[in-house]
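See below for the structure under consideration.
Take a look at subunit A:
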Amino acid sequence: MSNWKHLSVSGGIIVLLILVPLIFTRTDILTFFFLTLLYITLSQSWNILGGYTGQINLGHAAFFGAGALAARYIWLHFGLPLPLAILGGGLAATIFAMIIGFPAFRLRGIYFVIGTLVLAEILRLVFYTILPRADVMPMRLLGAYSLIPRYYLSLLIALLTVAAVYWISRSRLGLGLMSIREDEDAAEASGVDTQRYKLLAFAISTFLTGLAGGIYAYYSAAFRAGGLFEPVWTFDAVIIVFVGGVGTILGPVIGSVFFVLLKQFLSLYLPGGIHVAVFGVLFIIVVLFLPGGLVELITRFRKRTSGGSIQIDS
Partner candidate 1 sequence: MLEVNNIDVYHGDLQALWDVSLKVEEGELVSLIGANGAGKTTAVETISGLHTPASGTVIFNGVRLDKEPTHKVVELGVCLIPEEKGIFPGMSVLENLELGAFTSESRKARGETFEAVYRLFPVLEERKKQVAGTLSGGEQQMLAIGRALMAKPKLLMCDEPSLGLAPLIVKSIFEVIKQINKSGVGILLVEQNVRAALGLAQRAYIIENGRVSGHGDAKSLLDDEKVRDAYLGTG
Partner candidate 2 sequence: MTFGLVAQTFVNGINIGAMYGLIAVGLSLTFGVMKILNVAHGEFLMVGGYMAFWLFTLFDIDPLLGLPLIGIALFLLGAICYKLLFSGLARFHEETKVKNTLLVSFGLFLIFPQVARWLWTGDERAITPVYSGESFPILGVRCGYVPLAGLLVAVVVILALHLLLTKTYFGKSIRATTENWKSAKLMGINVDRTYLITFALGAALAGLAGVLVGMTQSVAPDMGMQWTLKALIVLVLAGIGSIGGAFFAGLILGVVEAVSANLPYIGPYTVALGLVIFLLILMLRPQGLFGKEG
């Protein structure tokens, strides 16, 4: 596709997304749009570290949770303006990531995977203990609660995240990150400071995750602090990335839409627990038969219909 076509398609989609609250007024539909956008940010940010840099972070929830908690406190409990609070969420997640990043990246491969998993688990347990109560939005805010500003804010942050990944994938930085994913020794030998770029990727990834947390803090009528660190936040992001297509820009976007639609559709039309099992089966099928994710399906389809050769699009 030419650049122009790319631009006009993306522009069209953005305009449609801006129109969404004007078209749909049902709270459930708006909620699903909101969640899809939240998942796009959550999974795309995971993709930066996991997909592009090759560092499987199973502690993603830790940074989402840190961002959400920080934002909520700054906003509701310290009374600072919302944009500052959400930014604060992103920063809190990043600072936390940098503190643990130095030791964590001493761990290679599977040790990093399990180390991050355990990190989130520790936070989950600790926060369930020190903040056992749900954090409920004050009644005065609940009375005036509207999904529309929440929707637009999540749209903004999702667009920001996708744009960030687009820029990274086309930049020198992206090349460096991918080289780390492919072979750390060879990356070093080509002049890439792998430790530094891993940390940088970690910082960007966690900053965006923290923003996702911030948005959630703004959205959520109530949450339990420990629940923000539940492994589902990590696993949902991982599932979305792999189902959509790991290491691609479109993957997490398509994956999020698919994920929210499918889960919701199944739970409404296949009740009695079947939906959970069916989702599991579908997920396995995608992993086994579509290693490149849904994005691969699309490129295959395009290849077949156009008959032309495809270029490697990273």
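With respect to how the candidates were assembled, all candidates are chains of the complex that A comes from, given by their letters.
Criterion: a residue touches a chain if its C-beta (ideal position, glycine included) is under 8 Å from a C-beta of that chain, and two chains touch if they have at least 3 such contacts; residues count from 1.
Keep in mind that this is a model prediction, so the values were computed, not measured.
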Pick the one that touches subunit A in this complex: which of 1 or 2 is it? 2
Spell out the residues on subunit A that touch candidate 2 in their complex, using ranges where they run on. 56, 103, 106-111, 113-115, 117-119, 121-122, 125-126, 129, 231, 235, 238-239, 242, 273-274, 276-277, 279-281, 283-284, 287-288, 291
